[in-house]
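In this view, the complex is presented without one of its protein chains, the others remaining in place.
Labels A, B and C are assigned to the chains in the order they are written; within every chain, residues are numbered from 1.
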Amino acid sequence: MKRIDDFKSIIDHYEIIFFDAFGVIKNYKGLLPGIEKTFRYLKEQGKEYYVVTNDASRSPAQLAASYHEMGLDAITADRIISSGMLTKEYLDLKVDEGIVAYLGTKSSAHYIDSEGLHTLPVSSIDESNIDKVNALAFLDDEGFDWCNDLNKTVNLLRKRAIPAIVANTDHAYPLNINDIAIAIGGVASMIETIVGKKFIRFGKPDSQMFMFAYDLIREYRSINKKQIVMVGDTLQTDILGGNKFGLDTVLVLSGNTRSADAENRINATGILPTYICDSAVIGPIELDL
Amino acid sequence: MKRIDDFKSIIDHYEIIFFDAFGVIKNYKGLLPGIEKTFRYLKEQGKEYYVVTNDASRSPAQLAASYHEMGLDAITADRIISSGMLTKEYLDLKVDEGIVAYLGTKSSAHYIDSEGLHTLPVSSIDESNIDKVNALAFLDDEGFDWCNDLNKTVNLLRKRAIPAIVANTDHAYPLNINDIAIAIGGVASMIETIVGKKFIRFGKPDSQMFMFAYDLIREYRSINKKQIVMVGDTLQTDILGGNKFGLDTVLVLSGNTRSADAENRINATGILPTYICDSAVIGPIELDL
Amino acid sequence: MKRIDDFKSIIDHYEIIFFDAFGVIKNYKGLLPGIEKTFRYLKEQGKEYYVVTNDASRSPAQLAASYHEMGLDAITADRIISSGMLTKEYLDLKVDEGIVAYLGTKSSAHYIDSEGLHTLPVSSIDESNIDKVNALAFLDDEGFDWCNDLNKTVNLLRKRAIPAIVANTDHAYPLNINDIAIAIGGVASMIETIVGKKFIRFGKPDSQMFMFAYDLIREYRSINKKQIVMVGDTLQTDILGGNKFGLDTVLVLSGNTRSADAENRINATGILPTYICDSAVIGPIELDL
Partner (left out) sequence: MKRIDDFKSIIDHYEIIFFDAFGVIKNYKGLLPGIEKTFRYLKEQGKEYYVVTNDASRSPAQLAASYHEMGLDAITADRIISSGMLTKEYLDLKVDEGIVAYLGTKSSAHYIDSEGLHTLPVSSIDESNIDKVNALAFLDDEGFDWCNDLNKTVNLLRKRAIPAIVANTDHAYPLNINDIAIAIGGVASMIETIVGKKFIRFGKPDSQMFMFAYDLIREYRSINKKQIVMVGDTLQTDILGGNKFGLDTVLVLSGNTRSADAENRINATGILPTYICDSAVIGPIELDL
């Protein structure tokens, strides 16, 4: 574990950089100040990069659009690997027809809709269509009535033997500097305990997220895991997942893990990043490169 | 483990009977048909009885009134031991002053209100009173906005180092023959996981429920645990808790545990009732006693 | 939560003091230097005290003898409440006859032996006697072959539907200033997960430990929970258990919880002692009392 002062020296050692989104590239206020320098340098140096994010609330195209609105054009839809993409792949491979009931916004459901399979909010499931429901997806913490629709979800899973897919493993997410919000992954865990069934979860630290990105790269170039580094602000997802997949990892202190706590948390959890760095923003001297 | 045909023979062997409420005395339709015969027989034989229930939604007086409305006068307030009573005792002993924030109905909060300590729904906590909040109580699954108030609860517990009391350990409860509902105990477990703190839980199978009843009895008579039997429909709460406290136990098949599953569930969980009996209703021959 | 400089002022506010043993009265080196002054003062002031300990390795008489050998005569057998006593009470109440298979030393088993019920180490269970085994007790981490006897225990519990009692809830205990050892409670949790059954656990933080002590006291005097304080070095057992039972609690920093970590751990766990005090040793000024 090495303390690195400038993120630039990390970029210089790898061919491909995987970034977590929240707490690394952006936070609740918008883009991390100066992060565009990092992406400019990546382009100049001909390095590849991907955003690997536990986010199923929107499609990669919509996620990319939100970066462009904030002024970061470097992140295009094909650079984004989201847990929503894994959910879509699972449904395409494993559920041939019928209805996917979901908890989330219409926008989150639109992305996983397909020809053979159409989505319906849990609130619209009733006697007339319950027998056609062939999967349930937990997509987003917004867009539904918690009390009514969570109770309805419990009973749907007791009546129908269908797979339940959790498209975001996070239990909570930061809302602003003081507050957090319960994420759909936390809600799904409560339902899972109550119905006593085993849900299918997509998202870091699970390897499947990293594998999806790795596979995308290999379609156009040969690559070795030694040439990739994962950058994240959360030990339990970004760093644990990156390590397990065999990647080098960088813990940045611009999000969930505060500088004062980093060492304690690393020792307490036994999750060891390869490097620790203040942020993914490259320093002032590199600016004129 | 013995199969008993008539509940009457169980009554005959003990001095004091503890009953679970839901699935034993009543269900979602009302009183269990014939259960009044059991209480008539108990009175005739001079046996004592208590209802030991994971219910903090109402006071013992209100719970008793609901039995009277259904036509069962035998269950008076002094015969009811609820997890709400333990919550009230905890607050009286451990929280001297200030506000108890709560999730639940006004009725559930009214019971735990006291001179020094007043209750306020989580929805009414704001900047002006948050510093006076000295405890949080999870009382009932109704009476609040799940999305807003659960998120507010998470952040309250992150800002204030206060005890969180869960007045009902159940994760779900039956709503009708087909459906269940998420109980406040299930909601509390989700919040506990998210904030990473340790909550204080009252309710079966915890021994404190049984101890509370046992203490009440000893105030007016001497008693030995061998003279008490616990009757319940749920292995994980009624039977496990009764066993651990050292009581003999009866699993009745009129509620959560169906006749066809009883043996399998007993073997799978290793929770062994002393007796199994169809229900706590005494048979037709005993009627004319 | 108040910082208290001298433990004497705590004694002065209560009628009865419950002490945890390890980390409070003694440690791996022997008695805590000066602790005899505390017990001298308790006697002078006519205060009652009990040692409430998660220890099933020896009988209360043997535990008391070990204090006497170290030079502390104040702790007699009738002052000790151990999780082994609860195990013995459970077996007396709930298992009428046959064999109690056990993991532990002969000495730990001797204490729970009784007229109707005799104990046999798991290693001695075979085809000839397995059908008479009516309970299994996890007593101590010593006295058996871990690999052979733990595997034998797993299969015993798969073949016989019997209660499994864990006489010590601790997962580990300190061996010296650097090392800890796996406790029988940790071993029991592994077996419980593998066989998928529900074990019965005795020991702090469970209320039954406190209730046992409380009951003993009430046999000879009337008492109110407000008059008792629990002193311990471990948040998850001593303080959580004492709080839940309704007692005031003192966290001492002479054992598991180091001074530097105390505040962090209290905030992280949400387990709040009434007081924090360096140790249960009373200060130099009180010496000449």
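FYI, a residue touches a chain if its C-beta (ideal position, glycine included) is under 8 Å from a C-beta of that chain, and two chains touch if they have at least 3 such contacts.
Keep in mind that what you see is a predicted model, and the values were worked out from it rather than measured.
K.L.:
Which shown chains does the hidden chain touch?
P.N.:
Over the full assembly, the chain not pictured touches A, C.
K.L.:
Identify the residue among C:Ile4, C:Met70, C:Leu93 or C:Val154 that touches the chain left out of the display.
P.N.:
C:Val154
K.L.:
If the hidden chain were put back, which of A:Ser9, A:Ser123, A:Thr193 or A:Gln208 would touch it?
P.N.:
Touches the omitted chain: A:Gln208.
K.L.:
Can you list where chain C touches the absent chain?
P.N.:
Residues in contact with the chain left out: 141, 145-147, 150-151, 154-155, 158-159, 171-172, 178-182, 186-187, 189-190, 193-194.
K.L.:
Mind listing the chain A residues that contact the chain we can't see here?
P.N.:
1, 89-90, 93-94, 157, 161-164, 195-200, 206-208, 211, 225-226, 236, 240, 243-247, 266-272
We take it that only the chains that are shown with their structure count from here on.
K.L.:
Across all chain pairs, which one has the most C-beta contacts?
P.N.:
B-C
K.L.:
Can you check how far apart chain A and chain B are, centre to centre, with Cα atoms defining each centre and the answer in Å?
P.N.:
The separation of the two C-alpha centroids amounts to 41 Å.
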